[in-house]
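Reviewing the structure listed below.
Only one protein chain is missing from this complex, and each of the others stays in its spot.
By written order: A, B and C. Residues from 1 in each chain.
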Amino acid sequence: MTIVLGDNQYGKAETHVVRVTRGATHDIKDMTVSIALAGDFTATHLTGDNSHVVPTDTQKNTVFAFAKDPVGEIEDFALRLGRHFVSDHRAVTRARVTIAEQPWARITAGGKPHPHAFERAGSEQRLTAATCIDDAEWVVSGITGLMLLKSTGSEFWGYREDHFTTLPETRDRMLATAVEARWRYGGSGIDWAEAHGEARRLLLETFATKHSLSLQQTLYAMGEAVLEARPEIAEIRLSMWNKHHFVVDLKPFGLNNENEVFYASDRPYGLIEGTVTRDDAAPAGQAW
Amino acid sequence: MTIVLGDNQYGKAETHVVRVTRGATHDIKDMTVSIALAGDFTATHLTGDNSHVVPTDTQKNTVFAFAKDPVGEIEDFALRLGRHFVSDHRAVTRARVTIAEQPWARITAGGKPHPHAFERAGSEQRLTAATCIDDAEWVVSGITGLMLLKSTGSEFWGYREDHFTTLPETRDRMLATAVEARWRYGGSGIDWAEAHGEARRLLLETFATKHSLSLQQTLYAMGEAVLEARPEIAEIRLSMWNKHHFVVDLKPFGLNNENEVFYASDRPYGLIEGTVTRDDAAPAGQAW
Amino acid sequence: MTIVLGDNQYGKAETHVVRVTRGATHDIKDMTVSIALAGDFTATHLTGDNSHVVPTDTQKNTVFAFAKDPVGEIEDFALRLGRHFVSDHRAVTRARVTIAEQPWARITAGGKPHPHAFERAGSEQRLTAATCIDDAEWVVSGITGLMLLKSTGSEFWGYREDHFTTLPETRDRMLATAVEARWRYGGSGIDWAEAHGEARRLLLETFATKHSLSLQQTLYAMGEAVLEARPEIAEIRLSMWNKHHFVVDLKPFGLNNENEVFYASDRPYGLIEGTVTRDDAAPAGQAW
Partner (left out) sequence: MTIVLGDNQYGKAETHVVRVTRGATHDIKDMTVSIALAGDFTATHLTGDNSHVVPTDTQKNTVFAFAKDPVGEIEDFALRLGRHFVSDHRAVTRARVTIAEQPWARITAGGKPHPHAFERAGSEQRLTAATCIDDAEWVVSGITGLMLLKSTGSEFWGYREDHFTTLPETRDRMLATAVEARWRYGGSGIDWAEAHGEARRLLLETFATKHSLSLQQTLYAMGEAVLEARPEIAEIRLSMWNKHHFVVDLKPFGLNNENEVFYASDRPYGLIEGTVTRDDAAPAGQAW
């Protein structure tokens, strides 16, 4: 028996960079950038020989220096960084650059959008992860922190019962969910901003309009809607928290509660995870 | 020397209630309600005699039961609850009901607002605290989680220097701040929703348009704008985090950085706190 | 009516400094330091004239520079910083320095304490706040993040009932609480480390041994035990979260549950706040 080094990677995580593009009006791009490099790093693990190691401090510097050029969409910026690490450092065989973008909206002042003042536009973040190897690259993008709720149009019944079942069936329940969606792109020449905006719109519209018999059904319909409309998306993975809202029993107080007053519980929660894909999608390779 | 009980209060904190108003279109109100009761509670502290104690479980039930009636604005709901505890329980001499409202926006589907599907609209919360005693009451409302940023229009120079000063003066800096604002209402017949909306608008517009020589100056101008426009507001307290964005030195990489690439730091941060009031404002009493 | 500036203060918050004292064995002190200065700062608020303003960046530098000298207990360090700002800057009439200390314990290696390797010793933090004015100063110290639980020895019954009461009385409940305790010192020549250690010990022992008829009773007994034993403590303020653990109803599964299986709920929680003091305690002044 010999002890050996298995999979490994390292990098600088969560470099928080804000890029201002100045002019008559300013634009800002607020990104948290994480880098993970894999490759020929056995020596540093076994002997502390760092000759192949690109310090994480250098990686941070690279993020800032690269942000001096026009950033473009986060997918563009992630790819640019990923290609750099793979091409400039022989020991690096795979670079994954993950970016979370925090949204800002222009403040309206005097009825007009202000040229250089902004308010944070929600807790939802736009995500991307570009993975680059010598002769291939993959882009996975997505959303995190999206909170959705429908106050009707959701049922849950006909489920399997056993010795531990106490849940009553319902033909009308509140459905609230925190969504993390990540989708893998295929092909080239993709309009990242449009693809993202449309994927987001389709996820929300489908959540709203699909009558739900289970959160799984809603999840699948949301993924299906994206794949049907966006040929550049090969696969979508959805992770949806079922954030339970319980109808409060008001009978002890002489009141009816016809799905009007809910207690929003923190934990436990349901966690529904699923992938929707195409049967002819290109293999995912090292995308995830 | 005798050991004695001093100030004390107790209550149920963070009851998370969601109220749905059903009809052709649904409306939702998502509130986290905290209650604190003060009064004649010496016995439970000294001997464990609970005969004056309204259990916090009962307080929670009361929140849910009261939510069955139309909730109105959070200020209305807080007052209704506060008055109840003071009037129905002789031992309770002061009730403070604090509510944070989480915002939701209707999802747009097929170009139209959906009747019963919603997306969470940001991490900013609307706040209120109603404090009721037998013969008086006070309302303090506000905002928390508001993040603002201006990419120019801010300077910082002419400050006091000492042995420990290394900060260079600047005529152009990024100014980013997390704001918590709370304002005390005076008078009666107040339109809570309009007052809140206008106070919020004035805070944002002033942040945007006031050229800033210090965050203190910005804070004062924001408070002043609210007081000038809203006679129903007697006093406003602002707590503003100066979330530092440092210009990254790109010279080692042969690049200039003319306020374009910033490192957003988490800690430490500046914390600027100030009150703006009227010289003839009614006393705050137990409002805070 | 004139709009005026009311109470205000500003400073650098959460400067995270770690001080190593090197020798044959190393000692470390891990502190998060927050400073708030009040005084003659009207000009910066009204006109942006910063001539009285000690930049928060300078305050941060001062923390680091002062940490070069032996730090001592956090109370010593806070006082040293507080006195500096009041004495060296005429505009500063009050300086409050708040410190949270993160605890570390030496790692045991080969059966012996290691001279320079440490593991973090829990999430509880030791706190202090020193408030200095020209001719007086106050020290408030304490603990936050202390979690206590007793699985029996707690009752709750005999409380006031009303239309909204559904809680059954209990002669045996689990009592779990997150404690924040802060106590004000009086007198001089205090041994900060001993006083802190003993106050902590007394809080824990009293929580453990006092049979509880209400969390209020437990709170008072804890405070009383500290004041009885420690003459240097004039007043103690306790904030205790009642973190509810509900007995799960297992009858649907044919099982009895005699206070064995509990569901630990996150929210809502009870919040019990109280002050225990001496009737002859010196006035608190600006201590809090």
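As a working rule, a contact is a pair of C-beta atoms (placed from the backbone, for glycine too) under 8 Å apart; a residue touches a chain by one contact, two chains touch by 3 or more.
Model, not experiment: these values are computed from the prediction.
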| item | value |
| --- | --- |
| Missing chain: touched chains present in the view | A, B, C |
| Which residue of A:93, A:217 or A:286 touches the chain not shown here | A:217 |
| For subunit C, residues in touch with the removed chain | 15-22, 26, 28, 30, 61, 64-65, 67-68, 104, 107-110, 114, 116-124, 146-153, 174, 204-205, 207-209, 245, 248, 250, 252-253, 255, 257-266 |
| Where the unshown chain meets subunit A, residue by residue | 1-16, 32, 34, 36, 41, 44-58, 60-62, 65, 88-89, 91, 155-162, 164-167, 212-217, 219-220, 223-224, 227-228, 235, 237, 241-242, 267-280 |
| Where the missing chain touches subunit B, by residue | 163-164, 166, 252-253, 266-267 |
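As a convention for this text, only the chains that are shown with their structure count from here on.
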| item | value |
| --- | --- |
| Chain contact graph, described as a line, ring, star, complete graph or other shape | complete |
| Rounded Å distance, subunit B centre to subunit C centre (Cα mean) | 23 |
| Mean-CA-position distance for subunit C and subunit A (Å) | 38 |
| Subunit A: positions in contact with at least two other chains | 252-253, 266 |
